[in-house]
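Data first, discussion second: the structure below is written as structure tokens.
The complex is shown incomplete by one protein chain, all other protein chains being positioned as in the whole.
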Amino acid sequence: MNALRRNVLKGAAGAGTVAVAVAAGLLKPTQAMAAWNKAAFDAKNVGDAMKGLGVSAPADSKDITIKAPDIAENGAVVPVEVTSGIAGTTAIAIIAEKNATPLVGSYNLSGGTQGFISTRIKMGQTSLVRAVVTAGGKSYTAAKEVKVTIGGCGG
Amino acid sequence: MAEPMRIRATMAGDVADVKVLMNHPMETGQRKDAKTGQLVPAHFIQEVTATLNGATVLAADLGSGISRNPYLGFKVKGAKAGDKVSVNWTDNKGDKNSAEATIG
Partner (left out) sequence: MKQQTIAKLLAGLTGLGIAFGAATALATPEADRQEFVKYYTTKYPNVKLEDYVYGALAFDADSKAQYDAIMEFPPYESQIEKGRKMWETPFKNGKTYADCLPNGGKMIAGNYPMFDEAKGKVVTLENAINDCRTANGEAAFKPGDKNTFGFLTAYMRTLSDGMLMNIKVEGPKAMAAYEDGKKTFFSRKGQLNFACASCHVQNAGVRLRSELISPAVGHAVHWPVFRGGDNLVTLQNRYSGCFKQVRAVPPAIDSVTMNNLEYFHSSLSNGLPMKASVFRK
């Protein structure tokens, strides 16, 4: 994950200068963060997306649970929930491997926020939905296949 | 310009369950307008930040692969009823929106 944002998050909970500046209204919370990770989000394959996230060779983990449908009702709105049971989870990234740009969201957690993210994603076709978890400076991963079909009569 | 987002925050034991529904078209830039045949330009939320009593608890980067009218759920341990949760977002055009809720 972006090192600058990680450091800012570490400081934000305490009496760091950034937190003081935010509290004084001098620096809006979004300004304190680094720019949106364009490289990772524009990546057209999983490998480049991971590189953009600063993640390499994440270990497969059974402590990551992905709750997502077996067959998506509608590829435009697929409910996905990632739960990480790995202690010290600081970030979760969600990747839809066969999307034109696989990285869908990257979530940095701090201050008691649990290893849990629930959201709804778009999927262009059947693919693995992959979660990448960062905990204790290491990366872990798990994936679940979600099928996307084109129905005949739903319209 | 953007419609207000909705936040629901409730306690489950010592964990605050926070659910947010943002209003945003989340256009990928790949969709063709049905009437004009032209590509609808990319327009999506890029950054979401959530704070608890002023301290940042979530800093997210989103891509256009998040569904229209984004839903986001997260949990914060150690929060308590009466605490204030604030969520704000910025999109790729620089539009912003923010909302606040008290944990019930």
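Couple of notes before you dig in:
Which chain is which? They are A and B, in the order written, and residues in each are numbered from 1.
In this section, a residue touches a chain if its C-beta (ideal position, glycine included) is under 8 Å from a C-beta of that chain, and two chains touch if they have at least 3 such contacts.
Quantities reported herein were computed from a predicted structural model and do not represent experimental measurements.
For the options B:R6, B:H43 or B:K96, the residue in contact with the chain missing from this view is B:R6.
The missing chain, though absent from the display, is touched by one residue of A:A72, A:L109 or A:V129; that residue is A:A72.
Among B:N53, B:N69 or B:S98, only B:N69 touches the chain left out of the display.
Residues touching the missing chain, restricted to chain B, are 3, 6, 8, 19, 21, 23, 67-69, 71 (touch as defined at the top).
Although one chain is not shown, part of chain A still touches it, namely residues 69-74, 76-79, 81, 120, 149-155.
Definition applied: only the chains that are shown with their structure count from here on.
The geometric centre of chain A is 14 Å away from that of chain B, both derived from CA atoms.
Across the complex, chain B meets chain A through its residues 15, 19, 26, 28, 30, 46-47, 49, 51-52, 54-68, 70-79, 88, 90, 92, 96. Remark: chain A residues 5, 9, 12-13, 19, 22-23, 29-30, 33, 36-37, 40-41, 76-78, 81, 96, 99-114, 116-122 touch chain B in the complex.
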